[in-house]
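Omission of a single protein chain aside, the complex is shown with its protein chains in their original locations.
Residue numbering begins at 1 within each chain, and the chains themselves are lettered A and B in the order written.
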Amino acid sequence: MSEYPIKVVVGKPGLDGHDRGAKVVARSLVEAGMEVVYLGLRQTPESIVAAAIDEDADVIGLSVLSGAHMTHFKRVRALMEEKGIGDRLLTGGGIIPTKDQETLSELGVGKLFGPGDDPGAIVDYIRDWIKTHPRKEAV
Amino acid sequence: MAQPKTLTEAQTPTREAEYTTVSGREVNQVYTEQDVDPKDLHENLPLPGEYPYTRGIHPTMYRGKLWTMRQFAGMGTAEQTNERFKFLLARGQTGLSTAFDNPTLYGWDSDHVYSEGEVGKTGVAVDSLRDMERLFDSIPLDKVSTSMTINAPAAWIFTMFLANAEKRGIPFSKLRGTLQNDILKEYIAQKEWIFPPEPHLRIITDLFKFCADHVPQWNTISISGYHIREAGATAAQELAFTLQDGFTYVEHAIEAGLDVDEFAPRLSFFFNSHLDFFEEIAKLRAARRIWARHMKERYGAKNPKSWLCRFHVQTAGCSLTAQQPEVNIVRTALEALAGVLGGCQSLHTNSMDEALALPSDKAVEIALRTQQVIAFESGVANVADPLGGSYFVERLTRDIEDEAEDYFAQIEKMGGMVKAIERGFPQQELTRSAYEYQRALSENRKTMVGVNDFVNEDEPLTIPILEIDESVEPNQIASVKRLKESRDNVAVKDCLDKLEKAARTKENLIPHMLDCSRAYATEGEITEALIKVFGEFREQSFF
Partner (left out) sequence: MLKAAKVAHIQPTQDRNRGVALTSALWDSFLSGNRQACARLITKVENDPSSIPEVREKLAGRIGKAVRIGITGPPGVGKSTLSSEVALGLANRGHKVGVIAVDPTSPFTGGAFMGDRIRMEKFVGDDRIYMRSLASRDGHGGLSPATPHVADVVEGFGRDRILIETVGVGQAELDVLNCTDLVILVLQPSTGDAIQSLKAGIIEIADLIVVNKSDLPGTDTVLQSLRFVYSLGGPNSRPAPPILPVSCQRGEGIQELLEEIEKLSSTLIESGRHQELRQKRLKSEIREAIQECLWKRYLEAGDAESGIERTANELVQSGGSPYGYVREACAQIELKLKKEA
């Protein structure tokens, strides 16, 4: 079994332009040895999932501070299932109330992070998740 | 820098390895006369109301008029926001400040495909004059000054505001308020643009001219550092990039043929007030001094009103924590105090729950009361620039001013701010500062109470959180559809065509936008007409 760097796609869906957090986290992931494909702003669920497929990413990270997280996370999660990459990790962060995080968790979205969370915690979470979730080879 | 050498200093251990401000600037243990240029205690420190205004823009400062207590508000529908406006005015707020939702900020209608999930979430949804009418229902626009925080589509949203005033019989000359309308900081920090820079600058200049002629009491722009700071900049970067943006607007308007004294008195600014108390005060004092100097000596403005750096301050959103949110009340209070001691003309205090959601009624009331305690109980408003003459504050003011001047020189070398933005200079500076600050937090060199120190494990959230009703979006979409069916669509098309035609020439576009607004054209329709001429801007991301 070969060992390769973890590959993460990071993007901001919708209209929210506040990318300070996304950039800081992306950089932290790179410093932790991951290969980060940064998609930037104004992404759609389609563009994010297409990127994850073509880049064979292990993780999709979304950043949403606009209150539209339920719409965006749900859409991306559903699209991941539909396109056959439901076995990858969907995580992210922003301004997401605990109640909503729980609802999203039930739909298969991973742990979400918010203001005050240390980027190191995101790194650890991704590493642990990858260790315990092998890919399914259904192609 | 002379440091007192006493026995006790050698014997007393020091708590930290280094003592720096939030921006990373080192500060001395104590400041004496030796640490300040004598000029900064004398010639450069005239009375408030005297050039270069280090100590304030009015001789009487807050004795003459308190700062405007202006809480940013907006959520859901126009009706809901109208209620919040009335709530705040009833509790002693003295000016309105409107927050719009993302689709409105980006120039799209609520029924646009990009708007899905976003309607009403970060502010009020305004699609047309109809929403504007509801938004300001029963608000005396000739008595209350109104600020609108919107940038890329600011001009045409403003014409909806004007059309509303017109319908209510309020003459434009009586309208007071501010339009944020600052596109340059969008490219740097907030990222809410539509077109490339040149068309936006042209529209901004059109607005300067239109208001000079027709809406003389209106502040046509609020040149902003707040967002630049929130995106991670240091205090000096915030100051430098904001003022440099200001210079760019001035130069652009002068090149378009306007006389500087015609529009400069109505330029205003918007700064952040962050946690490092004295650094923020110094920054605000430096802002006044720098702006006055450049306006008088570099741009040759003759009207003293053109030399004034008038500004609104908002306490730092990025300093708020989601953990132990009540503690945010304390942070906001300190930041607000710094804003006042820095001589602001208008102030917004954040609510304690804003790291989690839009403010609840209770939280925004406390935020407003914070300002009222400062104004009426603390005594701070009784004396102008009380910290003037302090060795530390004057030294800090000078240091920040010098750092800003260094940035100006660098940016001039790049060919000006627009060029600097195109090559990503300010964006890269603030991204780096943001990362360094996060590293400092991760490594415990900087503290965030409740987050990396004094943490309460597993604390449940006990304050009420505002939720936007899910029915807002479908209702707003239905409302837009109804509007499009009930208005005179021939007239709308006619106005939009005229606007598009005019956009291809050098005509002032504001009267055309006003015609469109009167006819109930939607914001998105105006945006699309202009995109046909100006194109859409694609960002090159900078790190």
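Definition applied: contacts are C-beta pairs under 8 Å (C-beta built on N, C-alpha and C of every residue); 3 or more make two chains touch, one makes a residue touch a chain.
The structure displayed is predicted, hence computed values, not measured ones.
K.L.:
Looking at the whole complex, which visible chains does the left-out chain touch?
P.N.:
Computed over the complete complex, the missing chain touches A, B.
K.L.:
Just to verify: which one of B:Ser442, B:Asn475 or B:Asn508 makes contact with the chain not shown?
P.N.:
In the complete complex, the chain left out is touched by residue B:Ser442.
K.L.:
Which listed residue (B:Val30, B:Leu47 or B:Val455) would be found touching the missing chain in the intact complex?
P.N.:
Of the listed residues, the one touching the omitted chain is B:Val455.
K.L.:
May I ask you to list the residues on subunit B that touch the chain which is not drawn?
P.N.:
Residues 196, 423-424, 441-444, 452-455, 538-541, 543 of subunit B touch the chain absent from view.
K.L.:
Using the document's contact rule, name the residues of subunit A that touch the chain not shown here.
P.N.:
Residues 1-6, 26-40, 42-44, 46-47, 50-51, 53-56, 58, 83-85, 118-121, 123-124, 127, 130-131, 133-135, 137, 139 of subunit A touch the chain absent from view.
Note that only the chains that are shown with their structure count from here on.
K.L.:
Quick one: subunit A and subunit B, Cα centre-to-centre, how many Å?
P.N.:
Centres of subunit A and subunit B (C-alpha means) sit 31 Å apart.
K.L.:
Tell me, which parts of subunit A touch subunit B in their complex?
P.N.:
Subunit A reaches subunit B through residues 14-20, 23-24, 27-28, 38, 40-42, 66-68, 70-72, 95, 97-98, 114-116, 118-120.
K.L.:
Using the touch definition up top, name the residues of subunit B that touch subunit A in the complex.
P.N.:
102-103, 105-106, 108, 114-118, 121-122, 186, 190-192, 230-232, 318, 320-323, 355-358, 431, 434-435, 438, 441-442, 448, 450-452, 461, 465, 468, 539, 541, 543
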